[in-house]
Structures are given as C-alpha cells and as structure tokens.
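With one protein chain held back, the other chains of the complex are shown just where they sit.
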Amino acid sequence: MYNTEILVIGGGPAGLKASLSAAEKGALVTLVERDGHLGGQLVKQTHMFFGSKAQYASERGFNIATKLGGQVAAHPRINVLKNATALGYYEDGVVSLEVEKRFETISFRAMIMATGAQENTLLFPNCELPGIYGAGAVQTLMNVHGVVPGRRVAMVGAGNIGVIVSYQLLQAGVQVPAIIEALPEIGAYHVHASKVRRMGVPIYTSHTVLTAHGRERVEKITYAQIDQNRQPLPGTERELEVDVLCIAVGLTPLTEILFQAGCRMDYIPELGGHVPLRSDTFETSVPGIFIAGDAGGIEEASAAMVEGSIAGLCAAAKLGYGLDAYPGALAAARRELDALRNGPAGKHIRSGLEKLAAPGEVKG
Amino acid sequence: MLSRSGVPTKKQLEAVKPAPERLAQGPVVIVECFQEIPCDPCYTSCKSGCFLPFEDINDLPRMDLDQCNGCGTCIGACPGLAIFMVDETYSETEALVTIPWEFRPLPVEGSEVTGLDREGKALIPVTVRKVRPSARKNGAYLLTLVVPKEYAFEVRSIKN
Partner (left out) sequence: MRIYNHPLLEFKKGEAITFQFDGETIEGYRGEPIAAALHAAGVRTLSHSRSYNRPRGFWCAIGNCSSCNMRVNGVPNVRTCVEPLQEGMIVETQTGRGELDV
C-alpha cells in the first residue's frame, strides 16, 4: 500500500498546479496520472495561451505542459505515478489504483480530484461510423501521435475546441470544408474564428448535421439550417463529402469517484453536467476531498491552473501546512481567478457557479 | 456580425484604422481585437509604450500609435493572431502588410503568392518581401507582403 499526505488524481493543468502548490507549502504529495506522460490536454494545445503572464500568456500549451511537468518531476515532495488509473474510493480513506497493470492501494489524508472531462457525443443516423471522431480524439491523433486524421474533415461545433482543432487540422495540411454550429452565434473566442475564416473555412451558424453516409466509414454528410426550435428548415439540406467528421459539442466533467465518495453533487448545465458542491476553498461536502479544474465545471486551462493552485494551498492548510501565509495567498489566488472570470466571456461560468450552493447550505 | 461570421464588421475595422497622418509616418500596428476576453500580452510584450496599461484584464487594448516603432513584437505575442502591421510609406502605389503565419511550407522571399481577405477569398497577387521568425522563436513567422495600397486594409492572409 502506498501512503501519502495529499493524493492528487489527474496530471493535467489543474493537478500539476495543485501538486506544486501543496508541495511548496511542505505537504507530501502523490500525483496519479493514467497516461504515460504528464500534462493532460495541455500537451495537445499548439496555440498560444491567453490570460496574463501569470497564466503563461503567449506560451504554447505543449510548452507549458513541459514546464509544469518538469517542475513536478523535480520536486522532492511530489511522487508521480504514471500509467496509474484511480479505480475507486473507499470510506476508510483509501483509493484503489491500477499502476502499470498492477493492483495497488493508497491511503491519504486529503485528496484533490483533478480528473478533467470527457467529450460529449451527438446522435444522428450513422453517427457511429468509423471516421466520426471526437474533436479531442482528432487532436490527440494529430498532435500527440503525428498521424493525419483524414484529407477532408468537417467540424461540428464552433466553440473554442471546434475552432481551435479546425485550425490545427489546417496546420497538419488537412482541408476543412465547413464548421457547422447549431447555435446562432460562434461560441469560440472571435479571434480563433477569424483565424480560420481568413484561411477560407466557412462557419455555418444555426446549422446542424442531419445524417452521415457511408458503408465501412463516413463518406458524406447531410447538413441543414435549423430554426429557433432546432428543427431543420426544409429545402436547406446540403451534402458535403468528407472522410472524417469531427464532433466538438462540449465536455462533461469526469466525476465517478466523487459520486462514489458520497460528495453532494448537483446538475448544472452551465458547468457541463454533474459537479460537486464546493466551498470557497474548493473542498467538497466530504471533508478532505477537494476539486479543481474541469472536473468541477468546464472552463479553460488558465482557470484550471489557478483553481489547482488554490486547491493545493487549501488542502495543505487543512493538514496544517503554510498556515502563516494562507489568508494572503488564498485572497491573491482568488483575485487572479475572479479576474479571469469577471469579463463578458465568463458570464456562463459565473451563472453556473451561482447556482451551486456551498456544502451545508440548503438550496432554496 | 463578428459573433456570427467570425469576420469583423466595417465599423469595427474603421475604429482601429490609424489616422492618415500616422499612416504617412511609417509602419504602424492594426489591432483587430474586438471581444473582451481575459488577455493582455500585447501590452506586456510592447517595449515602446504603444499599448497602454490594462485596468482590467478583460479590457480591449488601447494604443498610443505615435509610440509604435514598427518592431512587430506584438504581432508574435498576440495569442489570437489579431495584430497586423501596415507601412504605407513603402512606395507611391504600394504598402507593406505584415501578417503572422503559423503554417508550412513557408513562402519564399521574393515569390508571388495570392493575397486573401478576411473570408479567405482571393484578392490579388502579392509579393513576399520578408519572412522572419517571431521574436518568441516559437515556430510562428511574420510575413511582410508588398500589397497595392487599396488592398492594404483587406489582405490579411495568403495562399502559398
């Protein structure tokens, strides 16, 4: 059995920052990552990040991953277990793991869940044909494994992921004949959309995919304009030949362990689905279990990094580490997080968070 | 509308177009940033004081274009690739337009390519005057194109 003081599950931006933050205060941390390398979704991001210098603005995501991964690997108080999947949570404060295909257990005094999110699917006839992939999957194939996903790839979804992956497809030499978005407006940062528009990629808002066609793999799609009730407008159907259809229709937090641990959860659409109730210190309703990053609500990598720092700080403080600097450090980190969220771009997140009551409060 | 098309409107572009007197002085940045998102590296990267300090990180950038010395550092720092440079003093009939470029193969200096507008439509042939790496040395390049003056505020991309 492994023993640690703070168990961090997930080695993406939130988990990396949480580990560093807690370890800096003096806690012993074990970081568990199911992939063979650290970085989570950061390793696939080729674009320069936004935010300010503190959130690595203008640095490419994959370089941030290398930087943070290096800091974590070098830290004497952080033990990293890679190829290690957390399997389950037990009431006696033990988590079971599969580490390099061996069954292990780990006991801890506090835990930070930073497991991120998974891609949503979209249902339409033949939606499961080979060649119809999640946008993250296409990003993984291209940017991690160096494999071309297809020659002609249509994208469903004009949020940040859909538009960013479309741009990455162009960088990999792939044609992108269309981005199809059901909402009347583009959800991505407008500058991301402008980048692909000036490379000739059309964005069709108020449109949706009706059907995919193909025998052994997708060969063609039919798409159409939709009205305010999402019903296709007759006569607007068009066909498009593609060999890959990419689906970027949102993410859902990965929360199984939180449910198993008995955390109070609530369904908040603005945050992507079921998320744990949490206090100002990112502690869930189960004492000692903290949350950070997309697992607590779908947002951005910049916010995930700051949340990770806060959760690490607070988990360490709960165990008695870093108490002197704690109030000041917490206030500063909260200000950083609020600055990221307080503009018009953060409206959705803020309204989702307002709906979440803190543990112990009764929601009216 | 920018939020539906991904393309800035004429009105938005007019608001960031420098005054004719400034354009007559030499290279100057065109900051095509119209959405309030948390982002400020244009300001932190500029060494000549052209970008003014941000009160709130979500603010749109504000510039004192008289301070712009045409160095192009901000073009490579902008995560949205939304900053361009125009030099109308190049010749009587032509301007230099500098755009960020993150694709391969890189165009060859001296070659002719097709200038595209903000919708990716082919406008006119343009000559690639200079190809240089961004100051951040991160794989992005700055392409300086020779563009007929009447297209200097339209050409924002190329087909290599």
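We just call them A and B in the order they show up, numbering each chain from 1.
As a working rule, a residue touches a chain if its C-beta (ideal position, glycine included) is under 8 Å from a C-beta of that chain, and two chains touch if they have at least 3 such contacts.
Since this is a predicted model, take the numbers as computed values, not measurements.
**Student:** Given the contact rule set out at the top, which of the displayed chains would the hidden chain touch in the full complex?
**Tutor:** A, B
**Student:** Out of A:89, A:133 or A:321, which residue would touch the omitted chain in the full complex?
**Tutor:** Of the candidates A:89, A:133 or A:321, A:133 is in touch with the missing chain.
**Student:** Out of A:121, A:231 or A:351, which touches the unshown chain?
**Tutor:** Answer from the full complex: A:121 touches the omitted chain.
**Student:** Of the listed residues A:173, A:262 or A:327, which contacts the missing chain in the full complex?
**Tutor:** Checking the options A:173, A:262 or A:327, the one contacting the hidden chain is A:173.
**Student:** Even though one chain is hidden, which residues of chain B still touch it in the full complex?
**Tutor:** Listed in rising order, the touching residues are 102-105, 138-139.
**Student:** Could you list which residues of chain A touch the chain missing from the display?
**Tutor:** Touch with the absent chain occurs at residues 34-36, 46, 60, 62, 118-119, 121, 128-134, 136-138, 140-143, 145-149, 171-173, 215-217, 254.
The rule we apply is simple: only the chains that are shown with their structure count from here on.
**Student:** Which of the residues in chain B end up touching chain A in this complex?
**Tutor:** Going by the criterion above, the answer is residues 2-8, 32-41, 44-45, 56-58, 77-82, 102-103, 116-121, 136, 138-139, 156-157, 159.
**Student:** Which of the residues in chain A come into contact with chain B in the complex?
**Tutor:** Touching chain B from chain A are residues 47-53, 57-60, 63, 170-171, 184-186, 189-201, 203, 205, 302, 339-346.
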